[in-house]
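Note that this complex is displayed minus one protein chain, with the remaining chains in position.
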Amino acid sequence: MDRRQFLKSTSVLAAAGLVSKPWIAAHAQATPIKIGVLAPLTGVVAAGGREMVEGTQFFFEQVGGQVAGRKVELIIEDDASVPDTALQKARKLVEQSNVHFLMGNLLANTGLAVANYVKDNGTPYFIPIIAADDLTQRARIKNVVRVAGYSASAFTHALGDWAYKQGYRKIATISQDYSFGHEQCGGLCQVFTEKGGEIVQQFWHPLNTADFSPYLGQIANMKIDAVFAMENGADATRFIQQFASFGLKGQIPVISAMNTTDQSIIRTLGGECEGIVSAAHFAEGSDNPVTQKFVKDYAAKYEKIPSLFGFSMYSGSMWLAQAIDKLGGKVEDRDALLATVGGMELTNSPLGKAVKLDAYGNPIYDVAIRKVTKRPDGKFWNVPIETYANVSQFWTYDPETYMKQPTYSRAFQGIKKG
Amino acid sequence: MNAFQLLNGATFAALLFVVASGFSLIFGLLRIVNLAHGALYLAGGYVGFTVAVHSGSYVLGGAAAILAVAALGFALDQGLLRFVRGHELREVLLTLGVAFVLNDMALVIWGGDSFTVPIPDALKGGVRIFGVFYPKYRLFVLVTGILIFIALMLLLHRTRLGALIRAGVDDPEMVEASGINIRRVFLGTFLLGSALAGFGGLMGGAFLSLYPSADAEILVFSLAVVIIGGRGSLVGVAIGSLLVGFLNTLGQVMFPELAYFVIFGPMVCLLAFRPLGLLGRAT
Partner (left out) sequence: MTTLEPIAAPATGPRTFAGARARTIAIVALVLASLAALPFGLSKYQVGLATEMLIYGVLAMSIDILAGFAGRTSLAHGAIFGISAYVVVYAVSHLGLPPAVAVVLGVMAATAAAALFSLVAVRTSGVYFLLITIALGMIVWGICLRWTDVTGGENGLRGDMRVGLLRDHQTFYWMVLVVAALASFAMWRFVRSPFGLTLRGIRDSESRMRSLGYNVHLHLFIGFTVSGFFAGIAGALYAFFNSFVSPSTVALAQSVQGLLMAITGGIGTLFGSFVGSFAILTLQNVVSSYTERWQTALGVTFILIMIFAPEGLVGKLRALLSRGARGSAN
């Protein structure tokens, strides 16, 4: 068609659009709620990504695929564990699939890339797994909310406190060398050293280190009370195994990040993981009845004990569903959605206790200090041995003061001098 | 640099040698840079793992790994590579495509979790050696690497097949012209090279674990070994493995910042000044 015809038809369509808008809005209730789920289904953290999707699907299946009378449509995209792909898929979900909001991602760098994108177009983005501290601290984006998630240093603050209470005074840390590792280590180091403990040495290694023997050799020769390990994915499996194979298990106690003792790691391990202590909001071995029911149902459906990834997306979906219910299903109103999510309390989550967000968009939890224990059937899981109630991402510090100190990095680990 | 780190470097070098020797045989004789070699390592590891777990026998797992990967190698050579014979770059890129497919299929079949090949009871635990407590299994890997080196040297220098392979590395046309069915030698070598990768996967899978990106990692190391050691030289592979193994271990201890440069730096320098590697032969 020629240019004149084209312009004419476009203007007719535009006029029709103006008139029909309220009519369309009234019928929005009948259209499905489209949720864009981003998860790494291929690449380095593919195992976790798969469980993220399972956790999400598990929840929506339990509520019959509907929330507030509207059908829920999950549009799942693979971010390949890579930020560029995450960005590309986020664009696709928002601009082509027209989702109402985004949810998911696993690795911090993928989350940051997507967060940067939604900052410009205002699409709500919910991150149950991404733990980059700053997204709910110094670099807050108003439409990015950490429903049912956690910030990296939140739990290790508590772990550092517990470690000191145990009588540990000298600790070495070994961690993957990226921001998630820096933040977890930093959290532990800050609290531990402020109470009077000493960090003897910190080992940083690149992601996907096949051979930990060089580090283990050094650790074996140190006079330390415990070693803190922050390992994620395959590195965690290897670290735990190699630690045991070099005869260090039983010689030096291991405390770790929750990812290191997550089900996704320990379910393929044997006795090497027994006894490792970590801190988390979720402990699949907890005797809380709601948690137990969740674990049992999940295991029945997916033939494995749920990991952090499944649990977090499940709880995140639950949180969103409760918020959408409160809104009567009107997800198109982004501001209302964000306000409702931010202001409400999550009830009936698998944690067995109500959870709410702090003023910065980060949940406040009871942190369980948990130990890897053997079940009667021979499998291993995390059982709580102590609980810290209502732990904020800022620990016991005043938020404004805390945020004045830099983000944890290799250079800044919060270690108190002297 | 104490005994502990020396052993670490040596055992890693031994594993690298097993895998890279397969790669070098194929590169040396067939002049194919088999970028699917890492995927064969991973496939061997996974298959070996599954068989070992279900049968309870590491040895059976090893046999399964070798057979399965040799079969894959056979399919790759006879089913795909034969269409692009003689075109070096096409061969390379075709194997790259195969690597993508194998890696993705492994993800579908085994999922993304990390698996560890179970160590036989006899090799569990450790011994006191040179004043350090060292895992028996790693020593086993070291010994196996040395044995395979000896076996391959014997094969290459004491058997007719070995002589044919060495001759083919230098001048395949001459060998063909003397009436030898060079195609069969090629196929045999391809199978041997693949089998070594698969066996390496089983061995490595027990102390380094198996996971979706293990194939790319071991491929990169194999490339470095063969580039540094040189095409067509088994001793070159041994030297290259030792260099890369020790550089990697030492690098992790002394220069953790420079994880990649410690290997790639020397590799690039070497390629710039001695493109054929330390002991390589010109094509």
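In order of appearance the chains are A and B, and numbering begins at 1 in each one.
Here is the rule we use: a residue touches a chain if its C-beta (ideal position, glycine included) is under 8 Å from a C-beta of that chain, and two chains touch if they have at least 3 such contacts.
Treat the numbers as computed from the prediction; the structure is a model and nothing was measured.
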(message) Among A:K71, A:R91 or A:K379, which one touches the chain that has been omitted from the display?
(response) A:R91
(request) Kindly state which of the options B:V92, B:V235, B:L250 or B:L278 is in contact with the chain not pictured. (result) B:V92
(message) Touching the hidden chain in the complete assembly: which of B:G56, B:G111, B:G125 or B:P275 does that?
(response) B:P275
(message) Suppose we count only contacts with the excluded chain; which residues of subunit B make the list?
(response) 31, 33, 80, 83-84, 87-90, 92-94, 96-105, 108, 220, 223-224, 227, 257-261, 264-265, 267-268, 271-272, 275-276
(request) Using the touch rule from the top, list residues of subunit A that touch the missing partner. (result) 6, 41-42, 77-78, 82-85, 87, 91-92, 95-96, 108-109, 112-113, 116-117, 120, 178-179, 206-207, 409-410
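Simple rule for what comes next: only the chains that are shown with their structure count from here on.
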(message) Measuring centre to centre with CA averages, how many angstrom lie between subunit A and subunit B?
(response) 37
(request) Show which residues of subunit B lie in contact with subunit A when the two form their complex. (result) 2, 4-5, 8, 11-12, 104, 107, 111-116, 125-126, 132-135, 137-138, 207-209, 211-214, 217, 248-250, 252-253, 256, 259
(request) Flag every residue of subunit A that touches subunit B in the complex, lowest number first. (result) 42-50, 177, 203-206, 208-211, 213-215, 217-218, 220, 233-234, 237-238, 241-242, 245-247, 264-265, 267-269
